[in-house]
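The complex is shown incomplete by one protein chain, all other protein chains being positioned as in the whole.
Chain nomenclature is as follows: A, B, C, D, E and F, assigned in order of appearance, with residue numbering initiated at 1 for each chain independently.
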Amino acid sequence: MMTQRQSRLSGFDNRTLFLLGDEAAAYGALYAGCDFFAGYPITPASEIAEVMSRELPRVDGYYVQMEDEIASLSAVIGAVWAGAKAMTATSGPGFSLMQENIGYAIMTETPCVIIDVQRSGPSTGQATKPAQGDVLQARWGTHGDHEIIALAPSSVQECFELTVESFNLAEKYRIPVILLMDGEIGHLRESITFPAYEDVAREERRLAEPEVESFGGEDVPPMSHFGEGRFIHVTGSTHKASGMRDVSTQAVHEDLVTRLCRKIVDACAEISSVEEDFVDGAKIGVLAYGATARPARGAVLEARRAGCAVDFLRLITIWPFPEEAVKRLADRVDTILVPEMNLGQIAREVERFTAAPVLPLSKIGGVPHTIDEILDAIRANGSGSGSTVGQRP
Amino acid sequence: MNIRFSGFGGQGIVLSGYIFGVAAVFDGKQALQTQSYGSESRGGGCRSDVIISEDEIFELAPPRLDVLVALSQAAYDAYLPALREDGTLILEDDLVDTGNGSGHRTFRIKATDIAHKKFGRKIMANMVMLGFICAIVEAVSREGLERAILDNVPKGTEEMNQQAFEEGYRIGKGEPG
Amino acid sequence: MRKEIQLAGFGGQGIVLSGLILGEAAILDGMNAVQTQSYGPESRGGAARSDVIISDAPIDYPKVVSPDILVVLSQPAYDKYRSEVGKKAMLIIDSDLVESDESALCVPFSKLADELGRRIVANVIMLGTLAKVSECVTRDSLERAVLRNIPKGTEELNLKALDAGFRSA
Amino acid sequence: MPSQDARVQQMIEINEELCKGCDICIDFCPLQVLAISEIINRKGYYPPKVVDEEKCIGCRLCELVCPEFAITICNE
Amino acid sequence: MDKQGYDAIRKLLGESPAFVQGDVACAYGAVLAGCRYFAGYPITPATETAESMASLMPGCGGTYIQMEDEIASIAAVIGASWAGEKAMTTTSGPGFSLMQENIGYACMTETPCVIVNVQRSGPSTGQPTEPAQGDMMQARWGSHGDYELIALVPNSVQECLDLVIEAFNLSERFRVPVIVLTDGEVGHMREKTVIPEFDELKLVERETPTVPRESYVPFGGGEAAVPPMGFFGLGYRTYVTGLTHTEKGLPATSSAEEHTKLVSRLCEKIRQASESLVRIEERYLDEAEFAVVSYGITSRVALNAVRTLRRRKKKIGYLRLIGLWPFPEERLLGLSKQVKGILVPEMNLGQVYHPIREAVAGKCRVAHLPKIGGEIHTPAEIVEAVQKLMGGRRR
Amino acid sequence: MFNKAERIREYLRSEMLPSIFCSGCGNGNVLNYTLRAIDELRIDIDKVVFISGIGCSSRLPGYIDADGLHTTHGRAIAFATGVKTANPDLTVIIFTGDGDCAGIGGNHLIHAARRNVDLTVIEMNNYNYGMTGGQLSPTTPVEGRTTTSPFGNLEEPFDLAALVVGAGAPFVARWPVGYPYETVDTIKRGIEKKGFSFIEILTPCPTGYSPESGLKGNRQIWDWYKRNTLLASKYRQLSDEERADEDRMLIGVLQDVEKREFTDEWAKLVAQFAASRE
Partner (left out) sequence: MNDEPIIPGPARPLKPHRLLKFLRQEILPTAFCPGCGCGTVLNSFAQAVEELSIDPKDMVFVTGIGCSSWIPSPYFKGDTLHTTHGRPIAFATGVKIMRPDLKVVVIAGDGDIAGIGGNHLVHAARRNIDITVLMVNNWNYGMTGGQVSPATPFGVPTTTTPYDNPEHPLEAAELVAAAGANYVSRWTTYHVFPLMESIQKALEIEGFSFIEILSQCPVSYGKMVDMRRASDFLKFYRDQSVRVHKAKEMSAEELEGKIVVGKLVERQRSEFVTSLRRINERFREG
């Protein structure tokens, strides 16, 4: 017997559609098993909410529009503890408002997905223009020590696939996963081919056996849901494996927060996903992610056609930072070029793993890089002479 | 093939680009469509770009345009420099003044007026325009375009849209009314 | 000279205020002083502790390493903190509230306060005793510090309490 | 309230480029002084035109209800 | 502030030296710096500043208001700043997270204001009464989009007072929000605190435009300029928006050039001044082969440990970051060329450790000594870690 | 008699026109009415600050040549509280929409009403989030179809004026956009009121969502608002039975009482301190 979700979604099986990145991400969520969405309108993420409001009732899921972004993430977390796979979507200003509750989700190990369709900031900035300015905010935006998982799609197809992946990682590691889209990818349309519903790998929630504690015992403990007579206690305060508060014992806090970080840091290799395309003799490497990776890839291919050996590394996982892949690149080339739609955020991270010059190719103002701009920068630095593209701030 | 639709918000610019992209996908090609608009829902500057290709598309914005469709003076002034010398210019006759002309292969149509007078709905102007473009530019097939239109207009308005498209196409082909 | 003093008891016994007054007295003596506290989320009834370090040199490390004096005004505080404190510390306890089988200076602070008519001045009596036996602050400065931190109209009562403390030492 | 015996000459000035063709002025003019024009402004709207200025008593309702500050009544 | 005004405030503050909590010293510093507006919301361990400000404000003609949440608190502070007052709010982690959106707004609109974050142990509600240094990176990266701001880290009650004054001065000088990152330990500890005398007090007053309204450019003046502030009621009719705006302040949300010009200037005005913003305390660095780099309450333990090691004839140096953002990269790079290794003890799982490694760029070893759970490091822990670093082989 | 439109235009930043508003949007009317109220009150425009949040109606301060503070979404009233309490000499007017004011900013709204700081809030209720393309708002009527309530709204909407009265505001009024003379008069009263005044103006949103959708032409739309609202003065004359049957929204001045005002109270406190020092 087909579930309602199966019968609705299998209607899309193997079809090629011409969709917005936002829409593709929404469908990705539906394929991943998302049955709850709470959100608040914001450009350029509203289309995700709009698709969810149309589609969720058809797959026996629930959509609610809350009074603000704080409430949206609150409702998502509440729904997860009541058994849902849940998601919200927003952009910069809303993402800033969500920061407190992102920390809450990390502390309570609540699996959920938050899509940030990045737009040009700070503040209200250019509401309709794309940017990649929230990359470090995704890592450091909430108070206190924590780790996070964040992914960045580079195509509409990937908006779909990485949303599925975000749900899977969220369940696997019991952590909020941030899908760092950008206004460019969110608002561009291109063709996307849906997989067969049956072929999508879905990580299902691991539930605790009776008497097993939900907040300790192993690095990623199994969860419990409300309404099962377990009388579970979920708190953002420092707590013991039982879930009960203990806010004054140093060791309890240290054990908890260290474990919350360790479960991600130790799994970095497993979580990390990159696209590596290295060629012999490259002196320069281009490292890019999200929308910027598109013209970057185009420029790399163009440069190679012109006889210049260039390495290409695309970060699909942004957090935890794919150190090993970056080190591999750093070991090969003399110069790393990092085109970004911000003032050099990931370039800073790259610097920690290489003594080679890291050249940010920053561009802000809502216009993505062109192939020519990146190509020019490759040409100017391809000899490895280290002449500068953008000054390190 | 890089096509830019440009004008004001509310003229159906984004929808036009979208329909072109869908038509390309129906034709079995790769297509990428983006849009750019201001905060205004109506009346602000707006553009929609479509890149149609047989191969994988890396660009996010077309560096040079093969076709520029301009439905406002501001759009014409802003985007003319991006049009290739051998590119095609398609204009809303009532709203764009080219002065002494730009030297491009240029086609003009009073799409808004036709829509207003013939169909009683200014909003049909973009369908008239799509028909007109379809007759002039060989980017996507007419069948693909008509299918894309029918899939994407509100139920109950298919016939009027079809007629508006037909009207534009007829004018584009220089056929008598 | 560096003196480390720990005051412990229930929340509500004026533990934190006592540390404040002691530190302020030291400042009036021209010394350096750091006062810190730890308490649970309860406003009343939880264990409270107030640490004071008095030194003639600048105080870099602001935590008590090995207290010279431990004053305990409740049994739970005694049970909780006594084991953390080395044996070299001089122990001062409220003999009516704390049971201890080790050598300590035992003064019935709360009973003496009751005799003065107000249980609330027990901590001021304690301060007097502490100042007398430890000589960490001068009596003059302590009097001034007490007067700066009490409600108007209770000066006489508090000075009496301080005197009782000095006499009990 | 507007005085009925405002016999001074009225001049209705319409800034066509500010107009967005909402037609509120036309709809609410108590004496039908205004009507939709045939010209398209640069934004693609049909602004109002004065069809019967003689009837205008200068009540200024059109001025007050115009959301775009496109209409002015000038007393001479 | 004139002498008469100063004397009136001194009367409110009472005797010097005072024996007060770090939180209270923050309030003293604010009042001395000319702060006449405070909006806040109760949160442990920052509430004492609000309570002090509530007592002090009416006496010096200022305003205290308790808002409905931290979002509203920072909003009211920004509003008050545009109404012409020096304004401040204080909070701790959860409230700081809520303020992030409006901190970005203050950067974008170049609103001078001071935010004191008395850090407690997180994430989330964590341990409300326990100190931590867990918001160091959040202070730099917590709001969306590209921006720069200034953050200072006091390590004593005296410095709470001094650095809040400094924070107001920098805030007015650069028209940027300045964050003072204290922690629950410094905030709740009482120490001897000297109140500066009138002639010791150096205050930066807000620059207002002197040109006529027609020629005033509220948000312009070249690549790293800090324009004078034509705040409300002066007749400059300034339009202030968090949207991308032109030099005139009017929205220009579709222009890549205007956005690049604006956001670059907002960042450059801080980046280009970063050398002058360096606030560092260096000790025992002569001939040092290793160094402990620390800040805040931890630096006091570090100093104690370094003294111990020096007594044992170990060549250990001490460097304390007082100004954290913009990060003193050049100075750290310089240090890395001198020493073989740097130890970074922090009350977090390794935060300032990150920018230190970026700055050092592999020139020397960097080890970190994290400690969380609400207890500050002990000198012995730092001594041990330094010895381990000294014994360790260079990678 | 109203002042000449030229005079009103002098309050505008001409370089910002034409506005971003869609044809038929009521926000321009509200701007027009507000400026007329200010002009008639003869307030020095240099001492007026216009404050707004995010949304279509929040763009209004950008068109006025005066001090303006365009803030973050939902927070306009909180920012305004800062401006007014820091400098009570300024007249502070807030332009906001239903989503900004009652959605994300609902908490600031009720607390400002309670606190009673002398602010004038002009809230333009168009029943949806217009700027982001017509999503459900807290005032969208039951069963209203928006882009995020494609199957009809399930939630009850706020009666914002009633809510603000419930929160304690001393001056509350509501008009549909089609009452120009009354609205100008009410805005004047709101500005003159010492205390928190809340004026809701029902404005059509022809692009996003309108409860009157289906009607053509602004005459019909404005008439729809008149038909579907009832003057509070008339309501007061109804019998209990008639009232029970009445489900139209009440318009007019709905609350006008005297209450101690925050900045006044604070000034008294400061004066006490100043007196005690002398």
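As a working rule, a residue touches a chain if its C-beta (ideal position, glycine included) is under 8 Å from a C-beta of that chain, and two chains touch if they have at least 3 such contacts.
Given the structure is predicted, the values throughout are model-derived calculations rather than measurements.
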{"item": "Contact residue for the chain not shown (choose from A:Val247, A:Ala330 or A:Val367)", "value": "A:Val247"}
{"item": "Among A:Leu9, A:Ala24, A:Val51 or A:Ala79, the residue in touch with the chain that has been omitted", "value": "A:Ala79"}
{"item": "Hidden-chain contact residue, picked from the options A:Glu47, A:Glu67 or A:Asp145", "value": "A:Glu67"}
{"item": "Residue of A:Gly21, A:Pro176 or A:Gly236 in touch with the missing chain, whole complex considered", "value": "A:Gly236"}
{"item": "Footprint left on chain E by the chain that the document does not show", "value": "40-44, 47, 50-51, 54-55, 58, 64, 66, 68-70, 94, 124-125"}
{"item": "Hidden partner chain, residues of chain F it touches", "value": "103-107, 110-111, 114-116, 138, 151, 154-159, 162-163, 165-168, 259-260, 262, 265-266, 269, 272"}
{"item": "Chain A residues that touch the omitted chain in the full complex", "value": "4, 35-36, 38, 57-58, 60-62, 64, 66-68, 70-72, 74-84, 86, 100-101, 104, 226-237, 240, 244-249"}
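Following the convention adopted for this analysis, only the chains that are shown with their structure count from here on.
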{"item": "Intersection of contact partners for chain A and chain C", "value": "E"}
{"item": "Chain whose Cα centroid lies at the greatest distance from that of chain F", "value": "C"}
{"item": "Higher-contact pair (C-beta pairs counted), C-E versus E-F", "value": "E-F"}
{"item": "Centre distance in Å when chain C and chain D are each reduced to the mean of their C-alpha atoms", "value": "84"}
{"item": "Centre-of-Cα separation between chain F and chain B, whole angstrom", "value": "40"}
{"item": "Centre-of-Cα separation between chain F and chain C, whole angstrom", "value": "59"}
{"item": "Per-residue multi-chain contacts in chain E, two or more chains", "value": "71, 101, 105, 128-129, 241-243, 251, 253-254"}
{"item": "Chain F, residues touching no fewer than two other chains", "value": "18, 21-23, 59, 70, 72, 131, 133"}
{"item": "Of all residues in chain B, those that touch chain A in their complex", "value": "18, 21-22, 25, 30-39, 57-61, 63"}
{"item": "Complex contacts: residues of chain F adjacent to chain A", "value": "54, 70, 72-74, 99, 103-104, 106, 129, 131-133, 135-136, 138, 147-151"}
{"item": "In the complex, chain A residues that touch chain B", "value": "16-18, 127-129, 184, 187-191, 291, 294-295, 297-298, 301, 367-368, 370-372"}
